[in-house]
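One structure, as structure tokens, below. Some questions next.
Every protein chain of the complex appears in place save one, which is left out.
A and B are the chain letters, set down in written order, and residue numbers restart from 1 in every chain.
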Amino acid sequence: MGPFLKNSWYAAAWNHEVSADTPLARTILNEPLVLFRDSAGRVVALEDRCCHRHLPLSQGKIIGDTLECGYHGLTFDGTGACVKVPGQSRVPPDSRVKAWPVLEKYQYVWVWMGDPDKAGASLLPDWHVMDDPDWAVVKGDPPFHIPCHYELFNDNLLDLSHLAYVHIKNIGTSAVPDFPIVTTKTENTVRMIRWILDSPPAPLYAHFGGFTDNIDRWQYAEAMVPSFNTVRVGCLPAGCGAQPGDHPDDFSVKSGGRNAQGFEFYNLNAITPETETSTWYFYAHSRNFAVDDPEMDEEFRRELRGAFQDDVDILAAQQSNMDRHVHNPKDWIDINVDGPGLALRRMVAEAIAAET
Amino acid sequence: MGPFLKNSWYAAAWNHEVSADTPLARTILNEPLVLFRDSAGRVVALEDRCCHRHLPLSQGKIIGDTLECGYHGLTFDGTGACVKVPGQSRVPPDSRVKAWPVLEKYQYVWVWMGDPDKAGASLLPDWHVMDDPDWAVVKGDPPFHIPCHYELFNDNLLDLSHLAYVHIKNIGTSAVPDFPIVTTKTENTVRMIRWILDSPPAPLYAHFGGFTDNIDRWQYAEAMVPSFNTVRVGCLPAGCGAQPGDHPDDFSVKSGGRNAQGFEFYNLNAITPETETSTWYFYAHSRNFAVDDPEMDEEFRRELRGAFQDDVDILAAQQSNMDRHVHNPKDWIDINVDGPGLALRRMVAEAIAAET
Partner (left out) sequence: MGPFLKNSWYAAAWNHEVSADTPLARTILNEPLVLFRDSAGRVVALEDRCCHRHLPLSQGKIIGDTLECGYHGLTFDGTGACVKVPGQSRVPPDSRVKAWPVLEKYQYVWVWMGDPDKAGASLLPDWHVMDDPDWAVVKGDPPFHIPCHYELFNDNLLDLSHLAYVHIKNIGTSAVPDFPIVTTKTENTVRMIRWILDSPPAPLYAHFGGFTDNIDRWQYAEAMVPSFNTVRVGCLPAGCGAQPGDHPDDFSVKSGGRNAQGFEFYNLNAITPETETSTWYFYAHSRNFAVDDPEMDEEFRRELRGAFQDDVDILAAQQSNMDRHVHNPKDWIDINVDGPGLALRRMVAEAIAAET
């Protein structure tokens, strides 16, 4: 459970969490950050610790483009430079706090935790379905705060066999692990695809799709270093003819509502390390059916949060059990479905080694 | 406050706590255990940590004679061997969790934490009064969980002078410390006997026995390595003629109810280390009077739990005060009544030294 990759974007907040009225404190990669919007609406990310006497700046006040410390009034601009010390005209040299590059995209606020010169919007996953007017988006708000190392969540999202055990009451069925996965890799992504063919729908799938008979269902996860995970799931009435490894795009999904022929949605998952033993989890769902149906929005909000809460409980218990001993990777027995997760762990380790 | 004796039985649960429906998690000697009953009703004790990704198995499901992990469905039999990995036919080598010998006796579930070849039912204390139909049993349920090292509780149970201070409102009187103790030893037991003669009854004794005049009372404790403590207590109207060291058996107790000539009961105490600083306390009472009186059962349940809660509070405060400094046995002044407790501490230390 090594160190963190610094040269990466990380989801720091939902766009709607950051305002020009109230600073937001959030710790990422062990760094205390304070986020706020300047007068132009741009998000600023500063060190949440005044350089004077270390009060969190998040307890201060946003004044125009600056943040004023709530203890003695030292004031910092968007670059982290101290621009005012009450009671004196001269600002002492080196009076500044750290600042990080910020990107607001796909409704997330992203911060770049490493070398600013290497930051670039092209290094984000492609989550344009968050902004596509033909898709309906439900954000997991607030983000989950989980007492576990972030890679435990990476493992979870790349091994969807756990749906048969953790999520059997809503999005899982006992048939899931019976179907093989096909894994492929690029330089910085791992892809896992599974087709669950001619099987009864999971309770929530039956409800969403109005299915009474067996269905064909796909799980297509694409994880990107260090911890972005796009899971595309969907289903059709049984008999679509898919083979292991087939791409969902090759199978037409006629969507449009509960009683349509099938449906599809994305789980977009950004896993942000807070510390070595705690993690922020930002998830969203984007669906191309029942797009203008507020009731369906509410069902997604409630039912998927319930399902993911079960993951949170599992991960917390897993971390707690691991904490009883110094963890040695050899303590773990690996099984077939761990392949994608282990591949991502190797990629992350290599990326960290490469930057240090 | 050294290590633990491994080659010993420890009380892990009450018999009624372990079922074939819901696994029970309990940590003993720093080991996380999960307890359940198989289809034949036999209790199984396994490591509460899946060998795959370390989820507590106690969050899983009992299926016949096996336990299924709640994360990915790996399944373990009563020996700890993994017998099923969903999605693959082959079980990886070394896929197993630890298992411990279990004995169900005297209404307790006992586990043997050391070398299985050395386990034997003869190494338990003789608590047949738990099963004797002529005696009425009240179990302390649930067991107390106490934030202290288990030997602090050993000390407590072998020095009953504390009844004059901790339990003055129920089972103690100020006369207790005025009467001398007689201590004897065998290879692995320490015996302490005290007669409190011609003294007013403690409030609960007066209530139980209907006494209005002075009584003769005995306290006969027998502690066995590492932490089993049998305390036999009782009383008669004053004038029985006992001398220090006399055995209670030599004095007839005509029992049968509140207004009988006297009464007697056992406190059976199994102290189980959870960690170096936390302890499970299983206690039961077995009495040979008012045997079929549910009201007397309820009084024992309520009044003795109240009394023992006072011990729990004392032990927690004692441990907390000791934790302020690295504890050195020389920091303690010893007094006469510490003799039995110190003798048991030496026996436990020798037993631990002998096995390591």
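As a working rule, a residue touches a chain if its C-beta (ideal position, glycine included) is under 8 Å from a C-beta of that chain, and two chains touch if they have at least 3 such contacts.
All of these numbers come straight from a predicted model, not from anything done at the bench.
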Hidden partner chain, touching residue among A:28, A:51, A:315 or A:335: A:51
Among B:69, B:337 or B:351, residue touching the chain not depicted: B:337
Which residue of B:63, B:317 or B:353 touches the chain not shown here: B:317
Positions on chain B where the hidden chain makes contact: 155, 159, 161-162, 164-166, 177-180, 314, 317-318, 321-322, 324, 331-337
Those residues of chain A which, in the complete complex, touch the missing chain: 30, 32, 48-49, 51-56, 59-60, 68-74, 82, 85-88, 92, 94-95
